[in-house]
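One protein chain omitted, others in place.
Take a look at chain A:
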Amino acid sequence: MNHFAKNGTNTSLHNDRIRVDLQLIADMVEPGTRVLDIGCSDGELLGYLTRNKDVDGRGLELSNQGVRNCVAQGLPVMQGDADRDLGDYPDGTFDYAILSQTLQATHRPKEVLSELLRIGQKAIVSFPNFGHWRARFDLMFRGRMPQNPNLPIMWYETPNIHFCTVRDFVALCDECGFKIERSMVLNESGSKVSLDSHSRLANFFGNQALFMLSK
């Protein structure tokens, strides 16, 4: 379940290329750990982690096609829904629970985040930043819902139902008592922006945000 246009290039040490924003997530994962990738799509990140980081990885994916493509690559993936199916996983089963570009499409983002930190020691979460200047521009000057290469789907068709800004997300973490271990914002090509992700500037220029949380 990924609603972002595929863009950016990257070269990893292993000559195994994945999307830049996924590479940043992969870089956060320690080798030899247990990982659950929720909304794993076609298994791009999960496959990379399995091949290059000796990770014991599992996936959860809503789309039939995504699950099929993952299993056809030999990746263990279940068909399921972040809102409904995380309850089955026992506490602390994974070192990392990853939710990449999926939080905004869940019905209960707050509960989903709590579930991530119940199942995983750490949660890695990425999401599109609705506080980005383009979104603000669209609303302020065009009076229209933001639509751009990174949010290409019209409001009436998008599965994204719970947008937030970087500052909203930080506020939610504070409210729930989640510890922000690491955070960064990414530019439009998915590369890291060297701004303090808690700053207002990051909230203005960051196209996507990436957080690592713990309890």
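Following the convention adopted for this analysis, a contact is a pair of C-beta atoms (placed from the backbone, for glycine too) under 8 Å apart; a residue touches a chain by one contact, two chains touch by 3 or more; residues count from 1.
Criterion: contacts and distances are computed from a predicted model.
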Could you tell me which of "Methylated-DNA--protein-cysteine methyltransferase", "ABC-2 type transport system permease protein", "Homoserine O-acetyltransferase" or "Cytochrome-c oxidase, cbb3-type subunit II" is the UniProt name of the chain missing from the displayed complex?
-> "Homoserine O-acetyltransferase"
Absent-chain contact - pick from A:Asn52, A:Gln79 or A:Gln147 | A:Gln79
Check the options A:Arg19, A:Arg58 or A:Lys122 and report the residue that touches the missing chain.
-> A:Arg58
By the contact definition given up top, give the residues of chain A that touch the hidden chain.
-> 58, 64, 67-68, 70-80, 85, 88-90, 93
